[in-house]
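Selected chains only, in their assembly positions.
Naming follows writing order (A and B), and every chain is counted from residue 1.
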Amino acid sequence: MYNIALFGAGRIGQVVHSVNIDAHPETNLYSVIDPFGENAQKIADKFDCKIQTVEEAMQDPNIHGVLIASATDTHAELIELAAKAGKAIFCEKPVHLDMDRVKQCLQVVEAEKVPLFIGFNRRYDPQFKAVKERLSLGMIGKAESLLIISRDPSPPPVEYIKVSGGLFRDMTIHDLDMARFIMGEEPVSVYASGSTLVDENIGKAGDIDTAYIVMRFPSGAMATISNSRRSGYGYDQRLELHGEKGVLAAKNLHEDAVEMWTDEGCQYAKPEFFFLQRYEAAYQAEWKHFVEVLSGKSQPAVTGYDGQQALYLADKALESLKTGQEVKLD
Amino acid sequence: MYNIALFGAGRIGQVVHSVNIDAHPETNLYSVIDPFGENAQKIADKFDCKIQTVEEAMQDPNIHGVLIASATDTHAELIELAAKAGKAIFCEKPVHLDMDRVKQCLQVVEAEKVPLFIGFNRRYDPQFKAVKERLSLGMIGKAESLLIISRDPSPPPVEYIKVSGGLFRDMTIHDLDMARFIMGEEPVSVYASGSTLVDENIGKAGDIDTAYIVMRFPSGAMATISNSRRSGYGYDQRLELHGEKGVLAAKNLHEDAVEMWTDEGCQYAKPEFFFLQRYEAAYQAEWKHFVEVLSGKSQPAVTGYDGQQALYLADKALESLKTGQEVKLD
């Protein structure tokens, strides 16, 4: 049984991570750490775990692993502290919004030789995973063009937008990682086009809410991402991979499987509302993977480098958006 | 926290009921009772619960409720013992395969005034429940004709068939209950037609493996059930309700949401393999309901009478099959 310290008792900590840590037969939610005592208390009450300070947790020899789901700007420092304390680390994306800080942090992790897993949970979505597996099995031949459609149901508050790092670093970063995951090669160029169509306050905050990103890969294959901060019909999370012999298409999951046919037409349910619903299985599967990392059976399948590369692509997409030019990549 | 004694440590006890009792925040898997010590031990080890005899469990004042998932021919007696011991009772269908024995048993339950819930889990399937709810909301007007398609992926061993009570009492009984649940009235006639097409040994055992059942209701509405012991493509569990203004159709749930389009055509995944997968949510929901019964917040939504009526319809369908005639019902 591995004891886990959970950093961050916000929504995802309460609804996803604490539940998954508790439900896994090999992990124990040992403690929760959060500057907002009220949230920490909720988790402590529900799962009968300790409340600790950062320092207490880092020094506590009973803790085998940490799950960092705190505010984005605390990730890098907590990773470094945990690495120095010799804990295995599961950290929500991103490591940090600033690339230099990311690199610095990853050097510490490397020096301390602790495992670090970055929570790009969508790689563990059964749909997207099946696409990757069937591609690997050669079912559609070589990958040629990937289309990722990724739209949130509705935009976050502008206050969040302001500290988010912007659309590309906050939202697109998942899709950029997905493109790297599916295609299995690093892009050589990126182009981005974006607009503020959903909420003009997002534009006033210096961000965009709608975007298309196009990447090219060394093989000549391409990938396109279509993003919006608001769908109008639920969480839209699809991808289509066109290969030599055909297409693998991951469709949305819908709220139910009941259709209604009347004089007004035929109706079926909207896509699952948002990430908590759509990616429930993915969150469980990534935690299962992390437990294998804890036990030494696996190496982290999503590394600090993956986190760094997704941020790099987000930064370069932003550069393209600002210059109106395709950006060549290293 | 309610302490639950689980009678029956077979597959459904191990994979479904013990897990759901343990996962619910208000129930505790207190003990397991099974003549096969090995199975009981598995559950005791996994959930750290007692192993008891029937007598110990019935006399144990710490036990609030029993979940009966043992062999069919033990249900009635266990219900009676539990009723006399004042325990709330959750029993898998059927109460018994013999109608007189069912009635006798239900009289004991009534006399003891304990709650008895019969595990017609499909009523808690989110799809079928949504059909019922939308019908109740008037979304398709009055119900006119119901079609239930219910096919197992593959037939059980003939040894099982021999003690099963036959297709109607073993398998169709779920669909008969579903028809009563959706239509909200008791049928006035039943007609059945059946064949042995899947496995001739089923026929040699005096049973059938393929059937159509037609029921009429007082309102003039009708219902048809299409059954087979083998689908060839996974567990097929659909229903279509035609009403005044249109149709509500509950489709199958599929193994994933990935399509593949190639020169050979367009493909999507098979329906979920069998009841453990398809009705996972239903099993959890019925347990949640039973906990509300335990706490006095609800009355059993599926009663002993429902169990009796479903068996009655199964018996009458068998009579129709044997006589080749429509049978009038009380």
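Note that contacts are C-beta pairs under 8 Å (C-beta built on N, C-alpha and C of every residue); 3 or more make two chains touch, one makes a residue touch a chain.
What you are looking at is a predicted structure, and each value in this text was computed from that prediction instead of being measured.
Here 2 copies are displayed; the structure file describes the full homo-oligomeric complex as 4 copies.
The definition used in the following text is that only the chains that are shown with their structure count from here on.
Taking each chain's centre as the mean of its C-alpha atoms, subunit A lies 40 Å from subunit B.
Against subunit A, in their complex, subunit B makes its touches with residues 23, 126-127, 130-131, 134, 139-140, 245-253, 256-263.
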